[in-house]
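Shown here: the complex without one of its protein chains, the others still in place.
Naming follows writing order (A and B), and every chain is counted from residue 1.
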Amino acid sequence: MSSIFRNINASLAGWRLIGTPFLFGFLLLVAPLFLMIALSFWTQDYLDLDRTPTLNNYRDIFSHPVYVLLIKRSVIISLIVTITTVLLAFPMAYYISFYGGRYKAIWLFLITIPFWTSYLLRIFLWKIILGYNGVVNSGLQSLNLIEEPLSFILYNANAVVIALAHAWAPFAILPIFVALERIDRSMLEAAKDLGDTAIRSFMRVTLPLAMPGIVSAALIVFIPTIGDYVTPRLVGGKDGLMVANMIQVQFSKANNAPLGAALAITSLLTVLLISLGFLFFNRRYLRKQSS
Amino acid sequence: MKKPPLLLFSFVIIYLVFLYAPIMLLPIFAFNDSSIIAFPLSGFTVDWFVGLMGENTLHRALKNSLIIAITAAVISTCFGILTARAMARHNFLGKRPSFGLIMAPLFLPEIIIGVALLIVLIQLGISLNIWTVILGHILICTPFSVSILYSAFNNMDKSIEEASLDLGETRFGTFRRVIFPLVKPGVIASLLICFTISLDEFVIAFFLTGVEPTLPVYIWAQLRFPSKLPSIMALGFILLLLSLILLAIFEYYRRRSETLIGNQPS
Partner (left out) sequence: MTSEQNDNEQMVELRGIRKSFGDLEVVKGIDLNIAKGEFFSLLGPSGCGKTTLLRMIAGLETPDDGTIVISQQSMNGVDANKRPTNMVFQSYAIFPHLNVGENVAYGLIKQRLPKAEIRQRVDAMLKMVDLDGYYNRPSYALSGGQRQRVALARALILEPKVLLLDEPLSALDKKLREQMQDELRRIQRTLGITFILVTHDQEEALIMSDRIAVMFDGNIAQLGTPKEIYDKPLSKRVASFIGVMNFLKGKCVGETKTDIKVEVATLGQVSFSRDLVPEGVSLDHLNIGFRPEMFTVLYDKKEKAENTFMSEVKNVDYYGDMTYYTLALPNSDMDITVSMRNTSGRYVYGLGEAIRVGWRSSSLLILN
């Protein structure tokens, strides 16, 4: 009996603190998300909302190739961005962790500095770098390596991938770095001592142990990227637009909020499904490694 | 220190060039004497900076952004203190789910948060203004504040608080005389980081701002006009310097926080 009372007392002490931020989060995140789900089953009737539940919005999404194409493209771009970002981030994190020595903090600082510029301007500056008269093209031309400016690097999915792989770099480097830091260095020496080559000990010890960091890096890049609005608009051109741009259009010009909500939920669910699948396969991989 | 393999070292250098490429252009075009953003450069000028002085819309946007960023930073940091303290010191029913909820905005696409909030505000008939932006920004800043403050609260030796009680101090007095002084650097770091995030946030502000633009919303609008670009570069350069100053202060307080609480600064 008394232990139940004590548990309630302990709970009260915790809730007295976390209650306010929790309530705020509940009212401004959970409740809106539920309302968004509800909205996705309603219909916009010019200025009024028809609240009869219907699947029409979802039917629209899956019957119009443009929506399916946008979601598909967003997922593919996000996946490519995730893979690129993590692949580029890993050697950097590895370098800082294993060769940073006394300067680890300075290295980390060095990596975060570029990200304290306005996000909008950073993406926009990629437009200047990759553009027709941009840095890359004028540079290559002045070196006489190309005669005509390259056109495949701006206003398409490639540009989106480059800009996003840049924008999310620290979010990928930091979790991987933290995971690498946690690896007990004597374990690597033990592997070497037991006759593993550098590559084998990397594959058998370092990589599995760094996996939690790689996983959080991948998720922290993948999930928000799919909803990116600015990058496709600035550097994506017509072929680089993503689903967030369409969601925005539905909420403004097209004045079809329910369809926008349905699009948002469809893409969110897609992201969650892919992420869960990724986590599942990763767990299997780690289990296989440890057995 | 071991010597890194040449391949790895070359990669690191190229990657750093990649990371710094965009911001290197900011000062270049901010001081370039040409209204076209392209190479080759034509000459040095500070006209673009001077021009910013006369932009009234910019001044209004800046004022809005400052109000939003300061308010959001203060409230998020309060939420961060409450959450971090609860997580570090208490065991309660629903601890993990409520923590997950508070941290969720970190993992959600900003457009989802913006759209969801927009729907609620429209349904409730609330007109959009800077306060609606503040609400959204508190939501996304709180997780950052929690992650900065959690380690400060968690690494603090529990017996330090007990010692204060044991020496006759009240719970409130213990907070005032011991806990707060020890987490103060963390609190300042949290304020700075939340301020910076809010000042830079675009998507949520884009959805939730009414007729009053924030700084990023103003910049977004200007990006459509090629003639405005050089002054935007100048503005960006000022913002970069400002962020770096804040970041340096932040780093100073983060280290203070770690040495105070007895951790090795990393």
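The rule we apply is simple: a contact is a pair of C-beta atoms (placed from the backbone, for glycine too) under 8 Å apart; a residue touches a chain by one contact, two chains touch by 3 or more.
Since the model is a prediction, treat every value here as computed from it, not as a measurement.
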- Task: Tell me which residue among B:I13, B:L165 or B:I245 touches the hidden chain in the full complex.
- Result: B:L165
- Note on the structure: Of the candidates B:L19, B:I148 or B:V178, the residue in contact with the absent chain is B:V178
- Query: What is the set of subunit B residues that contact the non-displayed chain in the whole complex?
  - Reply: 157, 159-160, 162-170, 173, 177-178, 181-182, 259-262
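Heads up, the rule we're going with is that only the chains that are shown with their structure count from here on.
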- So, what's the distance in Å between the C-alpha centres of subunit B and subunit A? 18
- The answer for subunit B against subunit A in the complex is residues 1-4, 8-9, 11-12, 15-16, 18-23, 25-26, 29, 37-40, 79-80, 82-83, 85-87, 90-95, 98-99, 101-102, 104-113, 115-120, 122-123, 135-136, 138-139, 142, 196, 200, 202-203, 206-207, 216, 219-220, 223, 232-233, 236, 239-240, 243-244, 246-247, 251, 265-266
- Task: Enumerate the contact residues on subunit A facing subunit B in the complex.
- Result: 7, 10-15, 17-18, 20-22, 24-26, 28-33, 35-36, 39, 88, 91-92, 94-95, 98-99, 101-102, 104-105, 109-114, 116-122, 124-126, 128-129, 131, 133-135, 138-139, 166, 169, 219-220, 223-230, 234, 244, 247-248, 251, 257, 260-261, 264, 267-268, 271
